[in-house]
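A single structure is presented below for examination.
Complex shown without one protein chain; remaining protein chains in place.
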Amino acid sequence: MIKKILNNFQVGVLAVSSFITSIVVLLIIIFLFKEGSGVFSKSLLEDGYVLVVNSRNTVNSIAPKDIKNIFDQKIISWKELGGADSAIQLFSIDDISEYYSEEQIGSDLEYMDTCINNYIVNHPSVLAYFPKKNIAKKFNGKEIKVGTMGLYEFVKGREWLPTARPVVQMGILPLILGTLMVSLGAILLALPFGLVTAIYMAEIAHPVWRRIMKPVIELLAGIPSVVFGFFGLIVIVPMVQKVCHIDVGETALAGSIVLGIMALPTIISIAEDAIRNVPNNMREASLALGATQWQTIRSVVIPYAKSGIWAGIILGVGRAVGETMAVLMVTGNASNMPTTFLQPVRTIPATIAAELGETSAGGLHYSALFALGCVLFLMTMVLNVYVQVALKKKSK
Amino acid sequence: MAQIETKDLNFYYGQAQALRNINIAMEKNSVTAFIGPSGCGKSTLLRLFNRMNDLIDGSRIEGSVMIDGADIYARNVNVEDLRKKVGMVFQKPNPFPKSIFENVAYGLRVNGISSRSEIEGIVEASLQSAALWSEVKDKLNKSALQLSGGQQQRLCIARALAVAPSILLMDEPASALDPISTSKIEELIFELKKQYTIVIVTHSMQQAARVSDRTAFFYMGVMVEFDDTTTIFTNPKEERTLNYVTGRFG
Partner (left out) sequence: MADTKRIKQSIYFWIFRAMSMMVVFILVAILYFIVSRGIGVINWDFLTKSPEEGMVKGGIFPAIVGTLVLIAGSLIFAFPVGVFSAIYLNEYMKKGKVKSFLQLMTNNLAGVPSVVFGLFGMALFVNKLKFGDSIIAGSLTLGLLVLPVIIRTTEEALKAVDDNYRLASYAMGASKLYTIKKVILPIALPDIITGLILSIGRVSGETAPILFTVAAYFLPKLPHSIFDQVMALPYHLYVLATSGTNIEKARPVAFGTALVLVMIVLFTNIIANVVRAYYNKKYKK
């Protein structure tokens, strides 16, 4: 009896364990999306700041992009925002000393809130931007509602300035493009070399050579990405700078080269497996018809192994898209819209790794990085599921 | 003159000797059957005739194999040309995962024939010769893998015939097939004999008796006896042959 209970308990532990990966995937999705969705509900103003106006101003809310335009002096009249026909008068903490003396503000800034309140009451067309703590308790103006960001702006926005003032700019298009550019560049570099090496190892090389190459490639697959990044920083980056005659070597190209080298072992191993799995009778059939070994490889072996080779390529792309440290170290991380391979770019994983440490948990920036994590997760997940479905189809 | 002839042929896989001192000669347009228990070397010998053994690392050959009077292991021999002349059909049907048409056309394409009409003509003729044409003529573009096992094997024969060999090596061509498909293959061999020299390795003594003119019995790498098929099955000179054909061992 006790033995049976013990037995069932042990099997129960095994059963629970088998579900853990599914639970983790589920948890990852929940946490990423929960934290990430905050980016669409939080104020885009710098943390702790508010926008206030005179109480008679008819404007109640301003869209985030208009705020930026106001501070960039592209919008200068309240009329453009649907208010009175008067010029917008900006007022922020830097301006306060122009209007009030040190005695009026107080040596410990203790009268600051009164000064701000007075100024706003006396100037009907003011737009004031201050920390919330500097706004008086008995405030006579009104707070402007700042709209939140929409998904469309997030994905299509062309500027990533998560710490910009007064409103942050969180467009992830340059990051998405940067990621795709670096990864595609890497695959384009790695693919011909990877496939050729896989074919060479599986079909052409003397078995002794193969026995030497295989462990070297396996070993390289295990080298940490930060070591590749270090190598890239010291060797590839200066090389790119010199060969391309540019001022900074930290470019998309450098990232693609380093990532390409890193993707080689993955592509080679998977493609080689796929090629070796081609039944020998296919090769024999071809050779027995008078085909050369090369004709056999090209017309029989590669077509037969195609789906396995594809899996290797897609997994290589997935690796490249998600790769963090090496890319962070060699691509320069400028968050502008990438146009050529010879300029610095910033990828999604590099952005997360570089910026998460500076954010405060629960803040807008924190949420935005989790939202980036969601984007990255979805990108790699699509590739993964595609590969598995494709392979499954093949095995049937 | 014999079309295939071996002289003092020895063959080794690494240290292990697989064939010992084989001397055999096969006439043009005859069917020769190789019989013997598993591991006796009959398939190994067959594969020496189109140099498929080249693919095996660490294998070594001594003596000579002459086809049409020329040593096929001589230095200047082009293996691809040899294999064009000496076609092979394998134990398990091994069509390529391509269309029926492309399977037969493959050997033509790799040998540099690119004219569409020429290829179409040869494909049809080859499928006719392999007695498959009427069954597949309406689905030439369908995958060869949709055919039944017996049809696949006849497709493989058609594929081998397409490159116009003069010799056809068959390595237990019916062992993976059902009895009806087997008899179709046997009928086909009977037809093909008119144009081709055929060497067939078989496990089935009835098959050897039915299709072949001459039969060679192998045992442990040695060719024990080689004679007219009727002699081998009714009046063998060697006791080992007698024991084997009467089913006392093997």
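Each chain gets a letter, A and B, in the order it is written, and its residues are counted from 1.
The rule is short, and it goes like this: a residue touches a chain if its C-beta (ideal position, glycine included) is under 8 Å from a C-beta of that chain, and two chains touch if they have at least 3 such contacts.
Computed from a predicted model, the values in this text were never measured in an experiment.
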Name every residue on chain A in touch with the hidden partner chain.
7, 10-11, 13-15, 17-22, 24-25, 27-28, 31-32, 35, 192-194, 196-197, 199-201, 204-205, 213, 215-220, 222-231, 233-235, 261, 264-265, 268, 292-295, 315, 318, 321-325, 329, 349, 352-353, 356-357, 361, 369-370, 373, 376-377, 380-381, 383-385, 388, 392
Contact with the hidden chain only, please: which chain B residues?
78, 80-81, 110-112
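We adopt the following convention: only the chains that are shown with their structure count from here on.
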Just how far, in Å, is the C-alpha centre of chain B from the one of chain A?
61
Counting only contacts in the complex, chain B reaches chain A at residues 50, 52, 55, 57, 80-81, 83-84, 87-88, 90, 92, 94-98, 106-107, 109-111, 156, 159-160, 163
Sites on chain A touched by chain B in the complex:
207, 279, 281-292, 295, 299-300, 303-304
